[in-house]
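Part of the complex only, each chain left as placed.
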Amino acid sequence: MNTNRVMILGASGYVGGELLRLVAHHPGLEVAFACGRGEAGKAVAEVHPHLALAYPDLTITEYDPLNLPEVDLVFAALPHGTTQALAPYLLASGKPFVDLGADFRLDSAEDYATWYGEPHAAPQHLDDFIYGIPELNRDAIKGAKAVATAGCYATAAILTMKPLVDSGLVEAGSIIVNGMSGVSGAGKVPSPKTHFDSVHGSLGAYGLLNHRHTGEMQMALGQDVLFNPHLVPMDRGILVTCTAKSAGEGDPLAALAEAYADEPFIHISETAPATKAVAGTNAVHLSARRCARTGNLLALGAIDNLGKGAAGQMIQCANLMLGLEEGAGLTTAGVWP
Amino acid sequence: MNTNRVMILGASGYVGGELLRLVAHHPGLEVAFACGRGEAGKAVAEVHPHLALAYPDLTITEYDPLNLPEVDLVFAALPHGTTQALAPYLLASGKPFVDLGADFRLDSAEDYATWYGEPHAAPQHLDDFIYGIPELNRDAIKGAKAVATAGCYATAAILTMKPLVDSGLVEAGSIIVNGMSGVSGAGKVPSPKTHFDSVHGSLGAYGLLNHRHTGEMQMALGQDVLFNPHLVPMDRGILVTCTAKSAGEGDPLAALAEAYADEPFIHISETAPATKAVAGTNAVHLSARRCARTGNLLALGAIDNLGKGAAGQMIQCANLMLGLEEGAGLTTAGVWP
């Protein structure tokens, strides 16, 4: 396998660290530049002690969008809004670009304004990006120059519910997604809400009625969705427990199994999934059933928010874009316990 | 305040320990007997190291239902099914009896058989018990000789949703309760599911479609309910995130505020509640809102499953039955962080 040299923007954050971890053992990728403005000049070992042996000589550097170095692919895991400014330069460079930011996920500038509360700064580039969930649009990703990988909650909810919607099992407009996430989804910047003592031994909802990932869910599922996110005292993992009014008589578990029969990262089971089983991986564990008593469907999905919900999916997309084996550098074997 | 001597059946379990903790500082109660078959003969300090100084001389003892000692009230926190056998003796004794078991919570033997999968062994005594949630039926509890306090999930869901149902804000049959509980709800007996390494860093659903507390919710709310319980990596606390199709235009938060205006243990807020704020207390934190976009109501409630969800509510009921101040020995000040 040829080795492709990659540049990671946002390398000092949680997703950046996870990209570094995955690339360290990827047979077809190597890190050319690990960039991060705030921590530029520091050794990776200082910023990410867990990578001290894997990257003994790598230093976090600045990046200049006007002078992109020679690399084979760019990963960006930057704060929301940042890539709207970078995109013109990156797209002009012609380098394959995998962005985790929310900037280019939604189809329209109107939807962006609705969910992000501000006008889009580069609407002319919205069509240049493919929405990055390989199980949904693998072929488009293969041919893409720029991919905006899905949000963590959105990845979980869409993979859990889309086959049920597509099979006609869901009464339109009745989907409710209860999402529960570990704290790494909130990022590395310290705040009162991510203080250990605020989270440990506690559980609460947040972002009610207007969480931004709702827009992605609605775009992919083609209908209104009520999304209730919760913060859970664990570091990694997302579980979505989704309900909808049942339409038709089909078996929802069979619908999942059929839709994902050939997917290497998706596991379908009668057993309700647990987040820990997918920790550290790119795997998705799904289950579904119908409640005859109340006429509801119930479907559940578990992912690692930093894996399939972020860095793992970015690698999966990059593999497709570069013509590598789709699963290269990724794992399905969870770090358990 | 006169001191009432109480007998605790099931004193070696988690709820038994919490009853001992609360009675230790209760101005009107004192422990006469702490009973628990498996641990009989052991010092409280051995079974409950956290109570070593509070009960330096108390020993766990056996109890004989045919020879109940002279006490002023009996608390029972026994495994499901046990009090069906004990109830005839306890009721015949005429002593006030507060039971946490599920045996006498439901209105009918048929409902019991539906949710517990076995015929009720003492259906003739079902009418002898009052369902124990003081905010719902305070007067009946005051005059009762026997109270079956509500289940932990049921307490949270019913207190959260009943005012909305009673105010006509809920479309019948549309209620979905997503419940998230700490591990102490599963009891003290070790099992693979309560092993630290199974729970820590993980989140999953369990008991889907047929969790037994659903029966209580349906009884109190007068309609079918879909209940989705989850196990959360924390020891105490229950959060219920409830949704329903909206009916009418009333403000759900105002409905909660009006219903509970005079309740000393209920706090209504625009802010979504967190379980840690009620840890160690008898408090209930509630919030509610309407989603105009999807036409749903969203209501949330947090309790301590061992407090208001178990031992706290038992003390609250006992206070009413004995003519003591309702809040005696209870607190609303959470142990945080």
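Points to keep in mind about this one:
Going by the order they are written in, the chains are A and B; count residues from 1 in each one.
The working rule: a contact is a pair of C-beta atoms (placed from the backbone, for glycine too) under 8 Å apart; a residue touches a chain by one contact, two chains touch by 3 or more.
Predicted, not measured: the structure shown is a model, and the values here were computed from it.
Sequence-identical chains in the complete complex of this entry number 4, based on the file rather than the 2 shown.
To be clear about the criterion, only the chains that are shown with their structure count from here on.
A separation of 39 Å divides the Cα centre of subunit A from that of subunit B.
Interface of subunit A with subunit B (complex): residues 173, 176, 178, 180, 182, 197-198, 200-206, 208-209, 224-226, 228, 230, 232-237, 239, 241, 243, 272-277, 279, 289, 291, 293-294, 296, 298, 300, 302, 337.
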